[in-house]
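The complex appears here without one of its protein chains, the remainder shown in place.
Order as written gives the chain letters A, B and C; numbering starts at 1 within each chain.
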Amino acid sequence: MGQFRVLIDANDEKGLVYKISTIFYEYGLNILSNNEFVDKINGKFFMRSVVEGDIDANNLKKSLTNLLPISSNIDVIKPAKKNIVIMATKEMHALGDILIRHEAGELDANVLGVISNYSELESLVNKFDIPFMTISHVDLNRDEHEEKILDYLSTLKDIDYIVLAKYMRILTPKFVEAYKDKIINIHHSFLPAFIGANPYKQAYERGVKIIGATAHFVNNNLDEGPIISQEVIHVDHAYSWRDMQQSGRNVEKIVLSHALKLALEDRIFVYANKSVIF
Amino acid sequence: MGQFRVLIDANDEKGLVYKISTIFYEYGLNILSNNEFVDKINGKFFMRSVVEGDIDANNLKKSLTNLLPISSNIDVIKPAKKNIVIMATKEMHALGDILIRHEAGELDANVLGVISNYSELESLVNKFDIPFMTISHVDLNRDEHEEKILDYLSTLKDIDYIVLAKYMRILTPKFVEAYKDKIINIHHSFLPAFIGANPYKQAYERGVKIIGATAHFVNNNLDEGPIISQEVIHVDHAYSWRDMQQSGRNVEKIVLSHALKLALEDRIFVYANKSVIF
Amino acid sequence: MGQFRVLIDANDEKGLVYKISTIFYEYGLNILSNNEFVDKINGKFFMRSVVEGDIDANNLKKSLTNLLPISSNIDVIKPAKKNIVIMATKEMHALGDILIRHEAGELDANVLGVISNYSELESLVNKFDIPFMTISHVDLNRDEHEEKILDYLSTLKDIDYIVLAKYMRILTPKFVEAYKDKIINIHHSFLPAFIGANPYKQAYERGVKIIGATAHFVNNNLDEGPIISQEVIHVDHAYSWRDMQQSGRNVEKIVLSHALKLALEDRIFVYANKSVIF
Partner (left out) sequence: MGQFRVLIDANDEKGLVYKISTIFYEYGLNILSNNEFVDKINGKFFMRSVVEGDIDANNLKKSLTNLLPISSNIDVIKPAKKNIVIMATKEMHALGDILIRHEAGELDANVLGVISNYSELESLVNKFDIPFMTISHVDLNRDEHEEKILDYLSTLKDIDYIVLAKYMRILTPKFVEAYKDKIINIHHSFLPAFIGANPYKQAYERGVKIIGATAHFVNNNLDEGPIISQEVIHVDHAYSWRDMQQSGRNVEKIVLSHALKLALEDRIFVYANKSVIF
């Protein structure tokens, strides 16, 4: 008896649920949980089921593929540790939160390595027996620097997600394309407010009463990829932008770790620059 | 073409979704939204579907009843205004919020009347051309007082919900039994903290940093019925209990109106002294 | 014995608190509450004290004025009902919330009147025996329309605040200048995200997971005045922009009423396009 996550997105049409549940029934599957969403405007159907049964995942996928419209995306996933790489710069909080969760067994992931353009975080990462790679950007142009990172990444097998845990450099379209829908970033503002550099300074200047953080997939436009998770905290006039930054870190790390957890549990569908989260 | 809400709770068993979706398919129904929940511990299955089609609600219900286990509860509801009665005492905020929402067309409900044991709220209610009935408890014991209320209620047709909008008296088991799972109360604390009288004073004495409000169905044990909705706000040492009370009112009215909306949209299942909310 | 609110903002310098507390002491005042804030970057000092004593407000103000630097702003206010005018368009929730609070005695204000460019809200306002004035913008250019509103406002005595309770038209610099730091607006987004028209549609398109509302003073730049209060709620992929709009209304009305309350209690200082809130 095994558990499987069945992920389906399809153009919406009458009978989809009927067809899918017929196959589940024929395979003798027990449905442990089931989430559906229909986007009526775009005519899209999304489903995530966790099923239990004595089956072969490939066979189930084949049966679903045969019955559903050809444009459908179908996945049958046996839960297993996913491989992640973390990229950071100098700040410790977001990286540290992931490392502690990993150590505590909270994350269903192998951390293949941590990459930074500085060496400040090396001693922290080494404590956890995780490879740390300093790839400095000094004296390199953006393409040359990324080439080195991509080279290193190519030595790692089967990367499921790259987590930008306060990696403070912008990635080129080439890099993003190479890991499409696999790069999760934490932006230190409540997007789309304060896109770009030093959002806490921007927030301070604007005199906002709430600050936040946004975890999102990275696409080619800065801070404009599909949002996965957001959270906020209240601030007041007594906060300097440094105070906002310090308080904001609590939000950043929680939001990023939450988004990573959603990804590791195969709970995120991406389409139309948005996310559907089950 | 009509829209219908299909509500099903059943003992969980393999094939339920298959059977239900087969019938939906045979009736040519379009599924607009679908929520499912399986409580594995208690072996219970819950489903709320909004379907669209050119059908007869009774026939659909009959077909589902024939196919599903005999212990199942099945409802096929054509959305329509529900009839509500509001009970209050002297405070205006929760009642006022419902009246404004009703006036704005936000609530799918007819307000049949407002009952109070005092007359303070009469002029407010009269503004909205809604019947107001003062049923004083003075010189009556609890049973006599409730008898008068029940008499009045019995003159009103088809009450779907009784909303206790800060009605400050405890109802007897007899009253509760007469409107089982139909009485929605707002308790001015984050239950189960501060059960009973003057929760803000209790909260002040305890020095809490957060206060809240809880909307729940009323059962025979004071403040122990199934919780529908809860919300909180932060307070600090500078709050007197009167300040907590005043700030708490914002939470109370939002939580109560939210719970009422959930009820009017047939989104609440009650079982095991809990609620499942879709 | 009377209570007074003493409001002081001044260029920060050593000895300010000493001087102020000396005068309080000489006047035999009892300090009921005291808030201070020093903005070190801009070198500004802010203070709000609630004091109790048998004094003449003008004398106290004069003594403070004599002792403090000439650039200081000093106010000694005897708490009293403030005069407000509400402007709205067609939506009922924000206006209704203020009317109910006013009726309940929660707001220390006289509502002099409600102005709308449509007549939809007239019957609601009339219920509360408050003057309602329809000033249509049809066939008028912006200046002509505002001229009519300004004419009406000039017939009202001593307006303390104009509350834009979902007034859906942009005010000209001339109008704003006439009531500088006296116009409170509710913007239906978490500013500075989604400035301008239909923020809920913008939020929906962007796929955000949180929406909010912002109360702010109106200045000459659209949605860029000093922020008074903000609040947010969580949404998910299942929310259409209409759902966001409906849920957002709960936040809008609470935030606007909260900002109004802060203003009526003389708790807001405005400077550098920000607010200090005590």
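Keep this in mind: a residue touches a chain if its C-beta (ideal position, glycine included) is under 8 Å from a C-beta of that chain, and two chains touch if they have at least 3 such contacts.
Computed from a predicted structure; not experimentally measured.
Chemist: Using the touch definition from the top, which of B:F45, B:Y167 or B:F194 touches the missing chain?
Modeler: B:F194
Chemist: Return the single residue from B:V125, B:I227 or B:A263 that touches the missing chain.
Modeler: B:I227
Chemist: Touching the hidden chain in the complete assembly: which of B:K62, B:K174 or B:K209 does that?
Modeler: The single option touching the absent chain is B:K209.
Chemist: Identify the residue among C:N34, C:N110, C:N220 or C:N273 that touches the chain left out of the display.
Modeler: Touches the omitted chain: C:N34.
Chemist: Hey, which chain C residues sit against the chain that's not shown?
Modeler: On the chain C side, contact with the omitted chain comes from 14-15, 17-18, 21-22, 24-25, 28-38, 40, 234.
Chemist: For the chain that got dropped from the picture, name the residues of chain A it touches.
Modeler: Where chain A meets the chain not shown: residues 33, 91-93, 96-97, 99-101, 103-104, 106, 124, 127-128, 238, 246, 250, 254, 257-258.
Chemist: Over the whole complex, note the residues of chain B touching the chain we left out.
Modeler: 37, 39, 41, 190-194, 206-210, 212, 226-232, 236-238, 240, 272-277
We take it that only the chains that are shown with their structure count from here on.
Chemist: Measure off the straight-line distance from the CA centroid of chain A to the CA centroid of chain B, and report it in whole Å.
Modeler: Computed value for the inter-centroid distance: 38 Å.
Chemist: Going through chain B residue by residue, note those that touch at least 2 other chains and give them in order.
Modeler: 33
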